[in-house]
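A single protein chain has been omitted from the complex, and every remaining protein chain is retained in its original position.
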Amino acid sequence: MSDIASPAPMRRLQLDPVTIFGLAVLAVLVATAVLAPWISPYGPTDINPAARLQPPSGEHWLGTDRIGRDVLTRALHGGRISLTVGFLVGIAVLCVGVVLGLLAGSVRWLDGLIMRVIDGIMAMPAVLVGVAMVVMWGGGLWALLIAIGIPSLPDTVRLTRSLALSIRTEPYVEAARMGGTRLPMLLWRHFIPNALAPLIVIGTYVGANAIVAESLLSFLGVGMPPEMPSWGNMIAEGRLAFQIAPWGVFVPALFLTATVLAVNLVGDGLRDSTDPLRLKSD
Amino acid sequence: MISFLLRRALATVPVIAIVMLAVFLVVHLGGSDPARIIAGDSAGAAEVETLREALGLNRPLPIQFLDWAGNTLRGDLGSSLFYGTPVVDMISVRIGPTIALAIGTLLFAVVLGVPMGTFAAVTAGRWPDKLLMGVASIGFSLPIFIVAYTLVYWLALVPGWFPVQGFTPPQTDFGQFLRGMTLPIITLGAFYMSLFARVSRAAVLDMLKEDFVRTARAKGATPLRVLTAHALRCAAVPIITIIGSSFAGLLGGVVVTETLFNIPGLGRLVTEAILKRDFPIIQGVILVTALIYIFVNMVVDMIYALLDPRIRQ
Amino acid sequence: MNQTKEPAVLDIAGLQIDLPIGADRPHAVANLDLRIRRGEMVCLVGESGSGKSLTAMATMGLLPRVLQRGVRGTISLAGRDLLKVTPQQRRQIVGREVSMIFQEPMTALHPVVNVGAQIEEVLKIHRPKLGAGERREQVLAALQAVQLPSPEQISRAYPHELSGGQRQRVMIAMALILDPMLLIADEPTTALDVTTQAEILRLIKDLQVRRGTGVLFITHDIGVVRDIADHVVVMQHGQVVEQGSAEAVLGNPRQDYTRALINAIPELGSVRPEPKDLGPVLVRMTDLRKSFTRRKGLFRQERFDAVGGVDLTLRRGEVLSVVGESGSGKSTLARCLAGLTVPSGGQIVVGSDVSQAAGSRRQRQRVQMVFQDPNRSLNPRRKVGESIIEGPMNFGASRKEATARAAELMELVGLRPDSLDRFPYQFSGGQRQRICIARALALQPEVLIADEAVSALDATVQQQVVRLLDDIRRRLDLSILFITHDLRVAAQISDTIVVMQRGRIAESGSVAAVLGSPQSDYTKRLLAAVPGQKHSFTEIEAND
Partner (left out) sequence: MPKRNFFAAALAVAFLAGTALAGPVFAQENVLKFVPSSDLPTLDPSQTTAKITGNMGFLVFDTLFAMDSNLVPHPQMVDSYTVSDDGLVYTFVLRDGLAWHDGTPVTAEDCVASLERFFAKDGMGGTLKASTESLVAVDDKTFVLTLNAPYGLVLDVLAKVDQPIPFMYPKSLIGDDPNIPFTVPLGSGPYSYNAEESKPGIQLVFDRNEAYVPRSEPQDMLSGGKVAGTDRIVWTFIADRQTAANALMAGEVDFVEGPPADMLPILRADNNLEVAARDPRGELIVLRFNSLNPPFDNAKARQAFAMVVDQQSYLQAAVAPGEGKECRSIYTCDSPYSTDIGTELIGSGDVEAARKLVEESGYGGEPIVLLQPTDLPTVNNFALIAAQELRSIGFNVELAASDWASIIQRRAKTEPQTEGGWNMFITTASGGLLDTPISNLPGKTNCEAAWAGWPCDDEAEAIKARFALTSDPAERREIADEFQQRVYELMTFVPGGQYQLFDAWNVNVDNVVIGAASPLYGVTKVAQ
């Protein structure tokens, strides 16, 4: 029995400076991505073979790439793609993962099936299967999102399932069951609000991973359509001229690193301040 | 204990079946046609058709699957459509460098990451913790190719300390093997080191809050003893878990490293096979990788059972 | 006992422990003076948050880092100030000259090391020159000393293979193996069943007397104090409110707080005077069974009967207590009635309507439940009002009706109606339990199940909630199924007591009958084990 007064369970979100820094970086990145069409000096797909591989200059602040496109412009537009990929995959994986996790956690005969499939997904090397899917299935945005999203499913499904199993035995859920609340409402009123914090945290990690995975697949030549200025595409193309035009690689890499770092920092901060592990107590 | 192991082994059967089906579907559902690629740029439709028939690609899919699955169970993964070589032989040639890279990376990451995380946990909230976790956060977020380029340029190409590419088998020249593996291992290991550091920190921090750690301190144990004999002993379970599950990521994640450093491993084999639609290789490598993962995680479970008497029951 | 001549083993003077800024009060402990002499048992008693555990932790040097900085005063162990020694010196003292046992022996023992090795570790730390064989002998001797059967076997066992009582004995063996001059026991019996508690208390008392160890015994249970204390220190909100010899404090308390603590735990003798007129039978359980299976070996499964054939009736307006130790099946029984668990066999009929199967929605409304842990009984993310009106709205009430009813209920349970707009964390444990009662009542049930509903509360609060339940029963003509492990609480409220043991009813009858003239051995043992009845320790005092 602890003598220290137990802290309130609904502490206000107290974020440490590192998390706030991460949020600020993310905010800047989102803002530049949203405003890219208006603030960037050139069009993201405007080619100019005569002005290829130019070093940073007054005309091209961060230089040009192998076909004369403005690196700064493309990096800014790249944010639109990478952040969208991260966000879409994060949301999609969260939705599908939560549904599967809830099914596994509440329907006994489905549990075995779903968890074996999840084990199977975990066993398969994500990058290789991702490349195979995109190439074999003819590429395209959807194949890419699926290839990135599926390997992220297991973590979400497992987390949701374990949360469902633990929340299910919480007295307040049993009280609601005794009060005649049916399963859908039970999930909506009691499960979702209490599992939301850890789920959002895992969602940020899924999103960060998706951004990295997109760049990896693009690097391997099977990512976004190459005309699109995703950071992965920029790095993949820039590496061909890495030693004479390193800006073509380092600029998108810097954006990519900053984004992933910021998302991870925010995720860490949220995790520490909501502490999913201590869901049961308080 | 034996019953625990048997149960654990039996549980992998449905997983393997699911993996086999999934691999086959990924490869065949896209409607790719390796025959056309083998035939070359200016081949005509008739030539492609005869080739397709010769390769057995015009049979119905379920038949092809049963055929493949049956042969696989007998240990025959078929032959490469392009090289004609048995896939098993190709994998056995390629698996060495990949395993060497994966194990080297794990060793590197564990040897650096776990102490890093433990030290951060012990100094939680103070500057060593913040410094180490800052390094880990960056290592966690850096794209692998940036690490590779930077290392190759500044440690290999310019000063010539390390070879820029290639793989020397250890039995040929162990020193050269180590020199050649250093950069790839650091490249791939930076991420895993950060991951293990983060997981170790969290695990040790959790364990330091446990009652039995307080008991140890009440016995008058030194902080080092509290940390090693008590906290780490229990934190080992989550740490080993993440090491085990990292293995799948590693076997897949070696692709980029293998490509950049020209290491003839499984990752490169399969990406090249994908670009050529060499179905048997793709199926074989992904299946073998999954089997290794399943096996490693079985071993991990056995280590749990050794570490934790509660699981043995 | 000659108190003045014995030198002080522990002398705490002017101890103050600051709380971090932002806590509900500036000091966790303030101005604490406390002396323990050789061979003296000092009980530090107080409710949760009184600062008693922190005092122990400060003595052991186990305070969290944030609190360690704000410690002032002196804590002298045989003349040495423990707050001034270096960490190395402290490590030589703790475990050897002062040692400690904790509340929850399961978590306090290392889960993956066998207990022999854990005891041995004390020797390795403090007697490094001892050979392995000698260490082994001493460990076995220590296990023998705490009256564990077959010490050889126990020493090789892991904590999870032992019972709660055995684990606590292992902890005691570990604490006493080097014969420390001071033993600190922090609620060592709270997590144990009542019969085990009695055995452990007897063991500690016995060892203390025999070895002349000074003991600082921390507890919230005045009954335990009554059983073992030589000297009593009462704490409230970090301050000592009263201290003195056991006879003086317990026999003639000077402070209201002390009195309240003592009065909160009734003597078992004070059972309800007259039985009431009871209504018709409302609940009838016939041959109720619930078994669980667990995997054993590769394909074998083992069946285990949690409830093995129970017949029971509950009348309108009756309060029926089901008592028993952990694992007796009392909670499973309650959950079957509540419809939270599907029975494996037998029948439960609520009211006269046999067609309503147990667990049906309709029946659920007639049977409601209050749970044990007030912290987990309310959804932390919803306002308490929402939690209360959820049930009625499920059964068709409009939000407005339900809210009006909720406001009435809040008054009924002694809370302000405007509390409905608050979140659970804004309430104390006792208040939350009142809210849970209001939530249960919102569905206008006929049967209320209270599953250990007061065991997590402090004694004074416990008493208030029990009174509230009794009051509500009277006003609403409810039947209450009261599940508890504490005979003293059962005695306060019940009309009828059912004693359960290993899934079966050992004895049942009116309170007066069961408590006054118990028939079964098990009931007798339970009664004997209830702390606070001096007679159970007479033999030891005779030895003294």
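So that you can tell them apart, the chains are marked A, B and C in the order they are listed, and the count of residues begins at 1 in each.
The criterion applied here is as follows: contacts are C-beta pairs under 8 Å (C-beta built on N, C-alpha and C of every residue); 3 or more make two chains touch, one makes a residue touch a chain.
Computed from a predicted model, the values in this text were never measured in an experiment.
Asker: Using the contact definition given at the top, list the shown chains touched by the missing chain.
Answerer: Taken over the complete structure, the missing chain's partners among displayed chains are A, B.
Asker: Just to verify: which one of B:57, B:93 or B:124 makes contact with the chain not shown?
Answerer: B:93
Asker: For a quick check of understanding: of B:56, B:70 or B:169, which residue touches the chain that isn't displayed?
Answerer: B:169
Asker: Among B:75, B:125 or B:160, single out the residue that touches the unshown chain.
Answerer: B:160
Asker: Applying the definition given at the start, please give the residues of chain A touching the unseen chain.
Answerer: So the residues of chain A touching the missing chain come out as 45, 47, 49-50, 52-53, 66-67, 135, 138-139, 221-222, 225-227, 237, 239-245.
Asker: Which residues does chain B use to touch the chain missing from this display?
Answerer: 32-33, 36-45, 47-48, 50-51, 54, 80, 82-85, 90, 92-100, 103, 107, 152, 156-157, 160, 163-172, 177, 259-262, 264, 268-269, 271-272, 275-277, 299, 303, 306-307
The rule is short, and it goes like this: only the chains that are shown with their structure count from here on.
Asker: When the contacting C-beta pairs are counted for B-C and for A-B, which pair yields the higher total?
Answerer: A-B
Asker: How many angstrom between the C-alpha centroids of chain C and chain B?
Answerer: 50
Asker: Between chain A and chain B, what's the gap in Å when you average each chain's C-alpha atoms?
Answerer: That pair's centroid distance is 22 Å.
Asker: Multi-chain contacts in chain B: which residues touch at least two other chains?
Answerer: Touching at least two other chains: none.
Asker: Mind listing the chain B positions that touch chain A in their complex?
Answerer: For this pair, the touching residues of chain B are 14-15, 18-19, 22-23, 26-27, 29-30, 32, 137-138, 140-146, 149, 153, 206, 245, 248-249, 251-253, 255-256, 259, 267, 270-271, 274-275, 277, 282, 285-286, 289-291, 293-294.
Asker: Within their complex, state which residues of chain A touch chain B.
Answerer: Going by the criterion above, the answer is residues 116-117, 119-129, 131-133, 135-138, 208, 212, 215-216, 219-220, 235, 239, 242-243, 249-250, 253, 256-257, 260-261, 264-265, 268, 277.
Asker: Taking the touch rule as given, give the residues of chain A at its contact with chain C in the complex, in rising order.
Answerer: It comes out as residues 1-6, 8-10, 170-182, 185, 189-190, 193-194, 280-282.
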